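Take a look at the structure below.
Apart from one protein chain that is not included, each protein chain of the complex appears where it belongs.
Labels run A and B following the written order; every chain starts at residue 1.
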Amino acid sequence: MNQAPPARRLRLPLTWLGLLPFVIFVVMFLILPTMHIVIGAFQTRDGAFTLQNIRDLNSGTIPSSYWISVKISVASAALGCLIGFGMAAAVVFGAVPRWLKAPLLTFSGVASNFAGVPLAFAFLATFGPVGLVTVLLRNNFGIVLQRDLGFSILSFWGLTITYLFFQIPLMILIITPALEGLRREWREAAEVLGATALQYWRMVALPILFPSILGTFALLFANAFGAVATAIALTGSSLNIVPIQLYAQIRGDVLGNPHLGYAMAFGMIVVTAIANVVYIWLRVRAERWLK
Amino acid sequence: MSFWARITGWAALIFGLLYFFVPLGGLFEFSLKARRGVYSFDAYAKVLTDLQFQQTFTYSVVMALVTIAIGILLVVPTAFWVRLKMPWARPYVEFLTLMPLVIPAIVIVFGYIRLYNTSSWLPLTGSILGTNLLLAFGYTILALPYMYRAVDTGLRTIDVATLTEAAQSLGAGWITILGRVILPNVIPAVLSGAFLTFAIVIGEFTLASLLDRPAFGPYLQRIGANKAYEPFALSVIAFGITWGCLVLIQLVSRLQKTTQRPA
Partner (left out) sequence: MTFLTLTNIQKSFGAVKVVHDFNMSIDKGEFVSFLGPSGCGKTTILRMVAGFETPSGGTITIDGKDQSRLKPNQRNIGMVFQAYALFPNMNVFDNVAFGLKVAGKPRDEIQARVTEMLKLIHLEHLADRYPYQMSGGQQQRVALARALAPKPQVLLLDEPLSALDAKIRVSLREEIRQIQRQLGITTVFVTHDQEEALSISDRVVVMNAGRADQIGTPFEIYNRPATRFVASFVGTLNLIEAKVVDPQNNTVAIGDLTIALKERITVPAGSTVQLAMRPEAGSILDGAKGDTTLTGQVVSGHFLGSVIRTRIDVAGNTVSFDMFNDPSITPPAIGDTVYLKIDSGDLLVVRD
């Protein structure tokens, strides 16, 4: 490259210029709005600094909405991890034919992006009052879903199993590389040293995979916590989770205090931020070990 | 492999497959029930001829294309610049592009409404055009992690520095380099990002709903609250689009693998 070496002071601004459009865009349409919310959470109507909004989070239906959100997120993340791990392991370790891996990964890619309103309708169509499975169970087995199994799609568990539709594939997508990273020699070394399959899993494989599993759990948790559209489409506004409450607040200030809305949003950011930090930290640790 | 391991494996797989296909099957089956007693595509016919469907779908498609355009214009030069001139900045830029995954969409749009309303220094929500722009920018932010990762991966596989030097020695300026040298070589990666953006925008609800724009997502939700069979037909269509986008992504990445031979 024939550039005469410019003076150091001149060089810096010029290269930074190339980054400017991107930075400006991200600042204007991501950072600033978020900061506005975060700061607003600590302000009163007149702009003075206060912690009252945060304290107000502990009033009315807000604590219970956080609690329900957390429960749904934990449930769908935990089940998603478990089932996703089982499916990925089945394919990676050859319990089922190996050629199933590629289609499984493709389908997981599709399914993990299938969320929102259509997903809610898919489950309504299947488990709803006149859903496919509901009707099948009633006509062929005499089981009435609501009465006998106590299950309704428009409830906590209904939302959870709906969320699982994109949680499981996400787990499969993330954990498959980690499972493939388990080297064959570790298994053989453990075997030659006298370990049974169970001992190998307990003492070597699961500890190695643990950061990835836990990290993905955190990611799935954050994913479920922030989901809005599916919940609204499925339960109307009847299920009281944080995103729905926030949605109602933004729409019509139902809480009578706009800054409380800020605080709720801030609360959401804190929860998802913690979950994502945990995920990244565990990812880094896992990668360092497996170098 | 032990017998029990095999059984558990098959059980997990079959359970998973049932889990995926039964709801989709139920969805499709339900969508055919519009005419009493008989399976028919009546619901689809009603949907496709509904003016609102056509309007909102068109709106969302246009939005998606605009978002893709903004995304390409924003991400390709940035990723290129970082790779070429400021490789030390890559982790920081990557961190920024992952932020939209941390901050929920509902918080972002809340921030937009508060920050860019009619009494702010940039009153975007004051006009239709402004709000549309805001929505497009919001979509771009939502799609940013995926678009950036796709383009960055694509750039990694071509030798950006050498190509740029070659072009420069032949007298090309930056825009020419970007437009005629770099971009054509990362088309498969860009297309991957584009298709994913398309899928995200078409189905998006939160931003469009809270910004009160006539997009496909809110339309879906409205129909769902009011009509009996049409929402299901619509959902099948939406799923088909998502699936189609991802199949295209797969095709494109396979194309990338075959057209890129090692130097």
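In this text, a contact is a pair of C-beta atoms (placed from the backbone, for glycine too) under 8 Å apart; a residue touches a chain by one contact, two chains touch by 3 or more.
This one's a predicted model, so the numbers in the text were calculated from it and none came from an experiment.
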| remark: Contact set (omitted chain vs shown chains) is A
| note | Considering the complete complex, of A:L14, A:A189 or A:V254, the missing chain is touched by A:A189
| Of the listed residues A:I54, A:V204, A:A248 or A:I274, which contacts the missing chain in the full complex? | A:V204
| note | For subunit A, residues touching the missing partner are 183, 185-186, 188-196, 199, 203-204, 207-208, 288-291
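Here is the rule we go by: only the chains that are shown with their structure count from here on.
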| Approximate Å spacing (C-alpha centroids) for the pair subunit A, subunit B | 18
| request: Flag every residue of subunit A that touches subunit B in the complex, lowest number first. | output: 1, 15, 18-19, 21-22, 25-26, 28-34, 36-37, 40, 83, 86-87, 89-91, 93-96, 100, 106-107, 109-111, 113-127, 131-133, 164-165, 168-169, 197, 222, 225-226, 228-229, 232-233, 236, 243, 246-247, 250-251, 261-262, 265, 268-269, 272-273, 276
| task | Write out the stretch or stretches of subunit B touching subunit A in their complex. | result | 1-2, 5-6, 8-13, 15-16, 19-20, 22-27, 29-31, 74-75, 77-78, 81-82, 85-86, 89, 93, 96, 99-115, 137-138, 140-141, 144, 165, 168, 196, 199-200, 203-206, 209-210, 217, 220-221, 224-225, 231-232, 234-236, 238-239, 242-243, 246, 249-250
